[in-house]
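Note that one protein chain of the assembly has been removed; the remaining protein chains are unaltered in position.
Chain nomenclature is as follows: A and B, assigned in order of appearance, with residue numbering initiated at 1 for each chain independently.
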Amino acid sequence: MDPFRSKIIPVTAILAGVVVLWYVFAVILNAPFQRDVDQRGNETPGAVEFIGKTLSQPKPTLPAPHQVAVNFFENTFLRSVTSSRSLVYNAWVTLSSTLLGFAFGTALGIVIAVGIVHVATLDRSLMPWIIASQTIPILAVAPMIIVVLAAIGITGLIPKALISTYLSFFPVAVGMVKGLRSPELMHLDLMHTYNARASQTFWKLRVPASVPFLFTSMKVAVAASLVGAIVGELPTGAVAGIGAKLLAGAYYSQTIDIWSALVAGSIVAALLVMVVGIAGRLVDRAMGGRPA
Amino acid sequence: MTWLKPSWQSVLAVLLCLVAFALGAMSKPEVAALAEPTATVAYPYMGAKALIIGLLLIAALVSMVTLTPIVEATVLFVGAHAAAWLLIKGIAGFEGTALAPYFLLLAAAWLLAWRCVALLSSLRPSESVARNALRLIIPAIFGAWILIIWEAVTRGAGIPFILLPPPSAIGARIANSLPILGSDVRQTIFKAVLIGYIAGNLAGFAVAILADRVPFLRRGLLPIGNMVSALPIIGVAPIMVMWFGFDWPSKAAVVIIMTFFPMLVNTVAGLAASGHMERDLMRTYASGYWPTLLKLRLPAAMPFIFNALKINSTLALIGAIVAEFFGTPVVGMGFRISTEVGRMNIDMVWAEIAVAALAGSVFYGVVALIERAVTFWHPSVRGG
Partner (left out) sequence: MTEHPPAVVSASKLGLTFQTNDGPVQALSNVDLTIGKGEFVSFIGPSGCGKTTLLRVIADLEKATSGAISVNGMTPEQAREKRAYGYVFQAAALFPWRTIERNVALPLEIIGLSQAEQAERIKRTLELVNLAGFEKKYPWQLSGGMQQRASIARALAFDADLLLMDEPFGALDEIVRDHLNEQLLDLWDRTNKTICFVTHSIPEAVYLSTRIVVMSPRPGRVTDIIESTLPRKRPLDIRETPEFLAIAARVRDGLRAGHSYDD
């Protein structure tokens, strides 16, 4: 079946269904407040007018999709990118620490994975902890890292990037260990018959075999990096960033702002995962991988 | 020289010991006590240094003699840990006064412990009991050394309490705050996490079955579900807090949203995992949708479903804790972390993090144990 019928139509239909449901719930959820306002103002609007009002409140319980879209559009395209209210600006603040942390985390993860694969002591002693640490809510340390580093004068990009580093190195390390160990025994035996040195086996067999694993875990890691950066912006009542926008929106009940910040975060996440995915495919093709 | 078999760790340890000996006193009060032997400086650990160096040297030198690995490892284990214990004990009351020899000796002890772990890693015992014991002991020594170095360095260098409290202080804080920690766990884990986890997984499972029956729905939901798993869903927390109030229901709602999609995507994938041959077999029995689902496709999907349950156990904790950063009644793990950070009670924050880590591991462990019981037949479990 062609991708149009098998994927695009169902996805579009379901997204359209979500938007319709969203409007229905927006009316239902915003109705009590609107009724309240109307009662106090002694107004008795007709049904259509009432629904129209529920969909245009300044601080609705659930903003209607078009309110979010308008807010998102205004804050993305109409504001100058240096304005602290610009979503582009805030997204960039979050994105920069995400990328920095992601780069560190990936490098660290790869180094640790190489160590684990080649040093038996590390494999037996460190690997269990890396696996176990995936089961704990690491994100909970984020506020502490921010505040503690602020106490010794480190603020801004670095603390957030550290959290992102921390969150992204786990998946990369685990994925890379799996990847570097993925060559079949037969291929390893083949290298053995060539009397290949460990470094030759590493570059000619283990590294190429690990590439798909690396990109798969990098997709997970980049998403985790972004979450880390967003949560890292919460505790200081941060000045800028998507997390700060969420927090400010929560303080002042600016629900529309929260939703458009969420949309911005989602777009950044989707773009990041997409870029990693495309990079993975390019590398795969450059290495002569079969088109899947 | 077959009786001599030095390792680089023990040689380096001996060198470090000698340098530490040459450099003299381990801490400032010791310097003062040495300078004025007659003055009544209250430094009760004058002999400690000689003892530590002696212990380390003996352990290092013995380990260079050809012995059975198990004897060598025991000697190193005892030497390294006794020295570390003496080092930490000797700095108590004199935090922040350590000099270079203190750290050199710590490094020497650590090298010996490393040698010990390396020896244990190279052991390949034939009995499964010994193998399992080694699988625990090796990472346990590694973990213990993270704590030892943490403790010794924070105390020796006198790192400010609000930056990084030593583990012993965190342990003491846990012991002193059990009622508070207990009520936080009740609020966050037994209410928000568990209820949200169960509801979110059930909802994801139910929608997956529905999507399985309606192919159109499946083809639409699967790409969306895969996409959503990469999004920062945690951001819905402020909205949920506005909708459902400060108490646990808003946190449970965040957990439901976070756990829903992994369950949906994994269950759908799992339901497609049964083999063609097995499905043809059910067809030759003229078996209907539900018998095939119950007898073939759900059991075959179990490894996938448990994968989602394990991913979700961590996600649920993260969701509940982070959601509490956005507003909560005056109890809960996320609340405690954010307020104690604000008050600079970093030891309490660490205590809460330790409890969260323990809760996370136990949660995951329970799910993994149930998985072993349910998917005992799967090659990854039965060790095929």
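What we mean here is this: contacts are C-beta pairs under 8 Å (C-beta built on N, C-alpha and C of every residue); 3 or more make two chains touch, one makes a residue touch a chain.
Because the structure is predicted, anything quoted here is derived from the model rather than measured.
S.K.: Tell me the shown chains the invisible chain touches, ordered by label.
M.R.: Displayed chains contacted by the hidden chain, ordered by label: B.
S.K.: With respect to the chain omitted from the figure, which of B:Gly275, B:Pro329, B:Gly342 or B:Gly365 is a touching residue?
M.R.: B:Gly275
S.K.: Using the touch definition from the top, which of B:Lys89, B:Arg131, B:Arg283 or B:Arg343 touches the missing chain?
M.R.: Counting the whole complex, the residue in contact with the absent chain is B:Arg283.
S.K.: Under the stated touch rule, tell me which residues of subunit B contact the chain that is not displayed.
M.R.: Where subunit B meets the chain not shown: residues 275, 277-278, 280-287, 291, 295-296, 299, 302, 375-379, 382, 384.
Definition applied: only the chains that are shown with their structure count from here on.
S.K.: Taking each chain's centre as the mean position of its Cα atoms, how many Å separate subunit A from subunit B?
M.R.: 23
S.K.: Quick one: which bits of subunit B touch subunit A in the complex? Just the residue numbers, please.
M.R.: 114, 117-118, 120-122, 134-135, 138-139, 141-143, 162-164, 216-221, 223-224, 227, 229-232, 234-239, 241-243, 310, 313-314, 317-318, 321-322, 325-327, 333-334, 337-338, 341-342, 344, 346, 349-350, 352-353, 356-357, 360-361, 363-365
S.K.: Tell me, which parts of subunit A touch subunit B in their complex?
M.R.: That would be residues 6-7, 10-15, 29, 61, 120-121, 123-129, 132, 134-137, 139-141, 143-144, 147-148, 151-152, 219, 223, 226-227, 230-231, 234-235, 242, 246-247, 249-250, 253, 255, 258-259, 261-262, 265-266, 269-270, 273 of subunit A.
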